[in-house]
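A single protein chain has been omitted from the complex, and every remaining protein chain is retained in its original position.
== chain A ==
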Amino acid sequence: MSLLSLISPRNLRLALLSLGALVFLAPYIWMLSTAAKSREEIFSSSLSLWPHHWALWENLGKAFSRVPMLQLLFNGVFVCALIFFVQVVIAIPCAYAMAKLKFRAAQTMMTLVMLGLLVPIHATALPIYVALNKTGMLNSYFALSAPFFISVFGIFLFLQFFRAMPDDLISAARLDGMSEAAIVSRVIVPNAWPAVTAFAIFSVVAHWNDLFWPLIVVTSTERATPPLGLLFFRAAEAGDDYGALMAATLVVTLPLVAAFLAAQRRFIEGITLTGLKG
């Protein structure tokens, strides 16, 4: 009787969602577990989630000593910050102009933005690579970030957000004596935080985790981003030392996880704002 009463639609939903969450989390949990196991245990025939012999510090030590982990993290942070900053500086005025100003090329620009959304980086990778190579700029922060400076997705997202801002607000700002630049910096940006946060999530997550582009333009460890660094590590040093590799992965994923936990509320607000999930 009491067991039956537990089967309510609500509990069923919860159970289903928990199961889904478990499926998605399983690889990450396994990574955590492996990062804490010693080499012998990883290759032993018995599978267990909880390590018998605790080797997390050892593995972390190996990861930090064999890979320039701090350098990788710094590269990741620097490249992501640079990309995000330039994207916002370009996308916000652009989206403002398209959303609120009347000019003849507006329609054409809208079409171009739509087209831009359809073209993936993979299609333009080769010409950009050739150009960077010709100008001798491979293996640089610039090569890592420049192709992403103009984000059509960002323009599109801000455009949608700005369209919803009342025209009267901008009219009032003009009457109060603001120039268009002042309107952007004093009225639009301070009221666009939800959109900026949402965009930050997409931009930073995408470029922190990106492997495709760094793999193309970077060959040295000095400029490698974290995922690329891990790849080098696996190829060259770790060999079959999966404990150390997973410990390194843990370190690389930690900043995003920590950021998520710290700003969980804002993250979710941001994602629901765009109506997109990914």
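The working rule: contacts are C-beta pairs under 8 Å (C-beta built on N, C-alpha and C of every residue); 3 or more make two chains touch, one makes a residue touch a chain; residues count from 1.
Here is the rule we use: contacts and distances are computed from a predicted model.
The chain not displayed here is annotated in its UniProt record as "Glycerol-3-phosphate ABC transporter ATP-binding protein", chosen from "Acetyl-CoA C-acetyltransferase", "Cytochrome d ubiquinol oxidase subunit II", "Glycerol-3-phosphate ABC transporter ATP-binding protein" or "Ferrous iron transport protein A". Within the whole complex, the absent chain has one touching residue among A:A105, A:L169 or A:V257, and that is A:L169.
Contact with the chain not shown here comes from a single listed residue; of A:S65, A:N191 or A:S220, that residue is A:N191. The missing chain lies against chain A, touching residues 166, 168-169, 171-179, 182, 187, 190-191.
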